[in-house]
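Complex shown without one protein chain; remaining protein chains in place.
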Amino acid sequence: MSKTDLTRRGLLKTSAIAGAGVALPTIFTASSAAAFTNEPTGDTVTLGFNVPQSGPYADEGADELRAYELAVEHLNGGGDGGMMNTFSSKVLEGAGILGKKVEYVTGDTQTKADAARASAKSMIEKDGAVMITGGSSSGVAVAVQALCQEAGVIFMAGLTHSNDTTGKDRKANGFRHFFNSYMSGAALAPVLANAYGTDRKAYHLTADYNWGYTTEEAVRASTEAMGWETVAAVKTPLTQTDFSSYIAPVLQSGADTLILNHYGGNMVNSLTNAVQFGLRDKQVNGKDFQIVVPLYSRLMAKGAGANVKGIFGSTNWHWSLQDEGSKAFVKSFGTKYGFPPSQAAHTCYVQAMLYADAVQRAGSFAPCAVAEALEGFEFDGMGNGKTLYRADDHQCFKDVLVVKGKENPESEFDLLEIVEVTPVDQVTYAPDHPQMGGAEASLGECNDGA
Amino acid sequence: MEAIILQVLNGLDKGSAYALIALGLTLIFGTLGVVNFAHGALFMIGAFCAVTLSRILTLSRTVVDETQTDFLGNPLEVQVPYVYDWFGQATGDAIIDWAVPLSILFAIPVMMLIGVIMERGLIKHFYNRPHADQILVTFGLAIVLQEIIKFYYGANPIPTPAPDAFRGSLDFGAMMGLDPNVVIYPYWRIIYFAFAAVIIGAVFAFLQFTTFGMVVRAGMADRETVQLLGINIDRRFTIMFGLAAAVAGLAGVMYTPINSPNYHMGMDFLVLSFVVVVVGGMGSLPGAVLAGFLLGILESFASMREVLEILPGINQIIIYLVAIIILLTRPRGLMGRKGVMED
Partner (left out) sequence: MLGLDKKDFRLLLIVLIITMLAPFILNPFPEGSGLAQFNAGYPDLMQRFVIFGIFAIGFNILFGLTGYLSFGHAAFLGVGSYAAIWMMKLVTLNVIPAIILGVIIAGLFALAVGFISLRRSGIYFSILTLAFAQMSYALAYSVLTPITGGETGLQIKSTDSPLLSNLADGEIGRANLFGMDMRAGFDISMGDWLFTINAGYYIAAVFMIIAFYLSIRIFRSPFGTMLRAVKSNQTRMYYTGLNARPYTLAAFVISGMYAGLAGGLLVAMDTQAGPERMFWTASGEVVLMTILGGAGTLIGPVLGSGAIKYMENILSKINKDILHEWFAFMPDGLEDFVITLVYPFIGKGWHLTLGLIFMAVVIFLPGGLVEGGQRIGRLLRGKKANPDDEKATQSTPAE
């Protein structure tokens, strides 16, 4: 009984049709049936889009899903082709992947590791998905990545910013295009030093869970290297909605900069509260008080309204970028849906394209072959300039955007302006960097399943 | 010292939100004997009354401006609110700016109506059902209400700022002769506290000094006898439910400038407000208010850096820890009556 239940529906479907009418059960043994988990044998291939559809990140999930639908359309030759036209690799021709029409199934992660794994498992076991992608939280990304590793399918992470995803929890079957805490810190620090000087006293409020820890660590390390002093770092519960009692004491501490290591609803509330307390109108140590939000999301920034004005942060991508890839993507997304895409949509679209391209180049859907094609892959034209999928940790290395809340937004989407594009060299680190799990972190062996 | 004053202020402010929600819950529980898990949803709907009103006030006609372009390079469509057309731009802006306070007027009738419909249409049939059934049906209703809001307004928080005049903060420290800039507190939060105090006072006065209130209090104590006296207690209970819904709704309206409302804000408050009600003692209005402020203040103190350095993580659990201690030392919470929801 060393077979696995990770069924090969595609194969079985065709065999079932062939054997239609046969009353006796035909028993397939896994090892002889397929070379790898869910090998697509018909003329279609199924991808699994696992995004938050309920819970606080539902809007972000909806945007991810829009991007995936667009990507599928483009892969199958519909629409205007989007970034397929600007992508430096030209093997995709709009004829599906390896000639197979791309189909997809969707699931709801609920932004809970358990629910996300259940939904990913159902896509793998029931629908025969050969790749899982999406998500809007690092906890979910790490949990689903581990599942995909066990099941022998490829995981293309969606929005996940914690160092751990490609740091201490990296997996051979998992890939991340999105940037991470370390890169945010490394990109932000010089810009902050430039704008606010090198003798600032920072006060950190940190969401009390893994992503918060890695972000605080990264931002602290890089700002302290610039000469900043960290006055205090206070952890706030994830379930906190009113941050007044954390923000009120900030001025007293003698700090002149507040760094909010918060994301999503936490970020909206803590930033709103901080502005309410009038922190930004104050002067401390003879300097204007400043607030910094290391990870920006335009969708969430919208929730904070006018409070984001003038506040620095970093982001993976922004629709106002003027390179050919970004323009093509904004155009096809905007034409289809009527508004510009978010960074979550962008990273998901790119991940789907990169996967398709890797399969095409590898000539196989087998996870290990795909992984090999992605490892060390250099590409351009996907909106972030020259990008490398590093083989050591499956993390994309590319320029990082430092942005600032726009003072005079022209529309409800025009909330952030790009202050600086930090070149990739400045945010590159060694694969065994201590923040990334040190020398112990390893990808393990890639797993084909079956 | 300054830190302590600040956290007392924070506590009063948090406490007033807890107390307002707990007050509404207790009103419903005390009068109707119903455990209303949809109360958080009423708070959330109140907040969305403010969102809705500001959407109504900014209803716009679309003007195509050929000189500007949108992100796709098409001519920009500029939205001109109708209020500009009717009142001129300056007055129009002022009206839009004051959307949140104006929503109070909008929310009271809407919330009363929702409350009455809820009671007549659903809750009425559950007076004699087990509490577990009440919990299940109101929880189901809460999910339904929340999903409807999510369907129309999305899952993201929606910024609903206070009027310009109330932004910024008051320097308490300077007023009390301490260093300036140390004890500061936002105007809107001070207003929220005052508003809560007024509402709480009004509810108590209403129950204490009006005939209506007297009958309701009598009904809370002994429903059957009051009915035997020929008083139509049911209608009064319906009105009480409407009132409780309005209290929850107003708490929600006024809360919107503090935190941008989203569809699940009710659920976020639900569990906490139940803890508050129970710690106060089931069915006791003063208990609910007292517990609200007490837990608010303790929560604020637990989030101080100095405290967290000694007891890391205490801010995560303080409310529950205090609830356990209180319930173990005082069997029926702070001011609960014997025999209420003990079986």
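Going by the order they are written in, the chains are A and B; count residues from 1 in each one.
One rule holds for everything that comes next: contacts are C-beta pairs under 8 Å (C-beta built on N, C-alpha and C of every residue); 3 or more make two chains touch, one makes a residue touch a chain.
Given the structure is predicted, the values throughout are model-derived calculations rather than measurements.
Asker: Pick from A:K235, A:H262 or A:H318: which residue touches the chain that isn't shown?
Answerer: Checking the options A:K235, A:H262 or A:H318, the one contacting the hidden chain is A:K235.
Asker: Hey, which of B:Y84, B:Y185, B:F274 or B:F293 is the one touching the hidden chain?
Answerer: B:F274
Asker: Which of these touches the unseen chain: A:S54, A:S411 or A:T428?
Answerer: A:S54
Asker: Could you tell me which of B:V8, B:V116, B:I143 or B:I231 touches the chain that is not displayed?
Answerer: Answer from the full complex: B:I143 touches the omitted chain.
Asker: Tell me where the left-out chain touches chain A, residue by residue.
Answerer: So the residues of chain A touching the missing chain come out as 1-7, 9, 12-13, 15-17, 19-30, 53-54, 58, 61-62, 65, 104-108, 112-115, 117-119, 121-122, 125-126, 137-139, 142-143, 146-147, 149-150, 164, 169, 208-211, 213, 235, 237-239, 440, 442, 444-445.
Asker: For review purposes, identify every residue of chain B that touches the missing chain, sorted by number.
Answerer: Residue positions of chain B that touch the missing chain: 35, 122, 125, 129-133, 135-137, 139-144, 146-148, 151, 271, 274-275, 278-279, 282, 312-313, 316-317, 320-321, 323-324, 327-328, 331-333, 341-343.
Throughout what follows, only the chains that are shown with their structure count from here on.
Asker: From the mean C-alpha coordinate of chain A to that of chain B, what's the distance rounded to whole Å?
Answerer: Those two chain centres are 35 Å apart.
Asker: Which bits of chain B are touching chain A when the two form their complex?
Answerer: 2-3, 6-7, 9-11, 13-14, 17, 68, 70-72, 76, 150, 154-159, 161, 167-169, 181-182, 184-186, 188-189, 257-260, 262, 264-265, 268-269, 299-300, 303-305, 308, 312-313, 315-316
Asker: Touching chain B in the complex: which residues of chain A?
Answerer: Those in contact with chain B are residues 55-59, 208, 232, 234-237, 239, 241-242, 244-246, 248-249, 251-253, 265, 268-269, 272-273, 276-278, 281-284, 299-300, 302-307, 319-320, 330-331, 334-335, 340, 410-411, 413-414.
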